[in-house]
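With one protein chain removed, the remaining protein chains of the complex are shown where they sit.
Letters are used for the chains, namely A, B, C, D, E, F, G, H and I, taken in the order the chains are written, and counting of residues starts over at 1 for each.
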Amino acid sequence: MLFSVRMDVDIPRDLDPEVRADTLAREKAYSQELQRSGKWPHIWRVVGAYSNISVFDVDSNEELHDLLWNLPLFPYMTIDVTPLAPHPSAI
Amino acid sequence: MLFSVRMDVDIPRDLDPEVRADTLAREKAYSQELQRSGKWPHIWRVVGAYSNISVFDVDSNEELHDLLWNLPLFPYMTIDVTPLAPHPSAI
Amino acid sequence: MLFSVRMDVDIPRDLDPEVRADTLAREKAYSQELQRSGKWPHIWRVVGAYSNISVFDVDSNEELHDLLWNLPLFPYMTIDVTPLAPHPSAI
Amino acid sequence: MLFSVRMDVDIPRDLDPEVRADTLAREKAYSQELQRSGKWPHIWRVVGAYSNISVFDVDSNEELHDLLWNLPLFPYMTIDVTPLAPHPSAI
Amino acid sequence: MLFSVRMDVDIPRDLDPEVRADTLAREKAYSQELQRSGKWPHIWRVVGAYSNISVFDVDSNEELHDLLWNLPLFPYMTIDVTPLAPHPSAI
Amino acid sequence: MLFSVRMDVDIPRDLDPEVRADTLAREKAYSQELQRSGKWPHIWRVVGAYSNISVFDVDSNEELHDLLWNLPLFPYMTIDVTPLAPHPSAI
Amino acid sequence: MLFSVRMDVDIPRDLDPEVRADTLAREKAYSQELQRSGKWPHIWRVVGAYSNISVFDVDSNEELHDLLWNLPLFPYMTIDVTPLAPHPSAI
Amino acid sequence: MLFSVRMDVDIPRDLDPEVRADTLAREKAYSQELQRSGKWPHIWRVVGAYSNISVFDVDSNEELHDLLWNLPLFPYMTIDVTPLAPHPSAI
Amino acid sequence: MLFSVRMDVDIPRDLDPEVRADTLAREKAYSQELQRSGKWPHIWRVVGAYSNISVFDVDSNEELHDLLWNLPLFPYMTIDVTPLAPHPSAI
Partner (left out) sequence: MLFSVRMDVDIPRDLDPEVRADTLAREKAYSQELQRSGKWPHIWRVVGAYSNISVFDVDSNEELHDLLWNLPLFPYMTIDVTPLAPHPSAI
């Protein structure tokens, strides 16, 4: 079951540099683990923005929420979720 | 070079039924031809809407514009284009 | 799997009165059949508007899209879909 | 008398951790007490957001305002209230 | 129980003049009957617009919806409803 | 001459508690004095918000601006002003 | 008492050409009469739009509403009204 | 003196085909004449839209308004105008 | 050449009181100097807001930008600029 997800990141300027570096490292590891598992099949950078457009492939709304809620950058992101269905013209 | 594209379709209620059926058939054929060529790698339906979220893979802005402008449903669509770049966390 | 769905209805003023009456009758029957099946557990009227706020309980995004797409009033509605998950404070 | 209520939570990053933990514990207890009393029949998490969509069942606007105003998280929430009425197609 | 209600009127230009005149006459009579009954204690014109800002005093959401739904101009209006409560500084 | 006025209050979290208490006390006294004078005939709480919807009865735009500018909470409020005129259907 | 007023004009394409010409002529005459009387001291064209930004000088909200309501183009305009007061830095 | 101008075109579907073709031909000739004169130094197509982003170089606001007002497609366009000044980092 | 300009002021609460007083004094002097010179022919207060609506009379976009950029309150203002042209109905 697919969802289109856009994440806009806004890390506070006064976040402790070590906390920041650690959070970004954990975010990357977490994202790559989900990509490898097939749960997060696509992630693209939005040109000119600290944002990504992603596609998630999950079994339920609840699973998607848990994956997003546990993103290390979750407290610093605005997330927009659009549920997707197969398109009748897709080959 | 990738672009995220959302298309919202609004076909006028008084469009001649044959014109409508013909336009939809041509739209489907055109979309599937582009999907087969690799130019339109993803197309998904937005749940609850006469809309799709797609990804295009083209060589230039101009090529993307030509592909979209020639959609048979182009006169009845609102199209939103977001340029994408590789994400540093993508595997 | 639950979704919050808001539907805003805008039936064209020049719709043939018989078509209109028939569409409304079919909409009501369709909605009540889904309510009885447990797929559409809640439907409320928005005060002062030709709109409803509903909750759907479905197995997938695709099932929800099919249910909404087949609403007899679908061509005359704007639909907004919000995926829901269990709340940790819910009893 | 039913109301649809959406609450978006934004707790300041610099809130004292003990105050934060205490506020969240009181919020949960308060919410569950109202759920048990029948005043707050539904609460769902919005996927990907620190937000909930709820339904309240109260005797008056004033009662609803008092319930919401006394939420421990009230100072950190944006609340959107939509009055509901029975839907003529509800079974 | 009070509600602030804003109504923006947009009567189609091609409405039959007799239907238009009749609808306006019925709207006025209906409004004045509700004003006399105490259900519609305030109605003001918004300067420069075919709109009013009103206050309704009703026993329930359902009653308010019925009053608004039965406005002869309801099909030609956009209505915005805000529930009100007593203000702690009101004398 | 009547105006509909909505005030949304947002007091900074780090305002000194004594300043805060004093400002709120002065706001209440100021509001009640204007209510007694007939300049501020209606004030209602917006359900679920730290906001009010009010009606002012003044002799001029300038008088209204002076009354609002001198609200003790003015620096912490967003104010929206709508000029009103008598409604032709008012009784 | 001054008001800033923006008017955006949208005349239906299918308006009878004679009605259109007559309406425009009456609008111009009406506007110039009010300008001569001092009630409409300023009118400017918005560059690139069928719109004007004006200033009205009237005795009351009610007078302003009557002037605007009787504009021959009123049914084809969206009007935005902003009440003005003297500025403390004005010379 | 430079202005950034965006034009969004929306030609009514029921416009007479000959009128449409003639209008488009006149628009093209008019635009190219202004480009040659140096008044309209840049015109680009917005990807995926019947829109352009242009730069005009004129002597005054009034001249710009006259140029835009006389566009053959003016009645079918929404135009957004942004005044520009030299940038201190421009070489 | 005329421009309509709206300025919304938002001075940070923690600005040093002396800096604040000095900035306001310089703003007033600067504004009055421009008013006397004929560059800033109108300035009005927006009722209920720390905002003004002004008209500037300048020789070029660049001159307007320089005047606005040098406002002592510029760093604390949001400024909206609308180019104006003579109105054909103006007397």
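Methods note: a contact is a pair of C-beta atoms (placed from the backbone, for glycine too) under 8 Å apart; a residue touches a chain by one contact, two chains touch by 3 or more.
These numbers were taken from a predicted model, which means no experiment stands behind them.
When the complex is taken as a whole, what residues of chain H touch the one chain not shown?
Output for chain H: 2, 4, 27-28, 31-32, 35-36, 42-47, 52-53, 55, 82-91.
Footprint of the hidden chain on chain B, which residues?
Counting over the whole complex, chain B touches the hidden chain at residues 1-3, 60-62, 64-66, 81, 83-86.
When the complex is taken as a whole, what residues of chain I touch the one chain not shown?
Residues touching the hidden chain, for chain I, are 5, 12, 61, 64-65, 68-69, 75, 79-81.
Just so we're on the same page, only the chains that are shown with their structure count from here on.
Look at interface F-G and say which pair in B-C, F-I or A-C is its repeat, using the rule that over half of the contact pairs are identical by residue number.
The chain pair with the recurring interface is A-C.
Would you mind pulling out the distance in Å between where the CA atoms of chain B average out and where those of chain F do?
About 50 Å, centre to centre.
Which chain C residues sit where two or more other chains touch them?
In chain C, the residues touching two or more other chains are 2, 45, 47, 61, 64-65, 81, 83-86.
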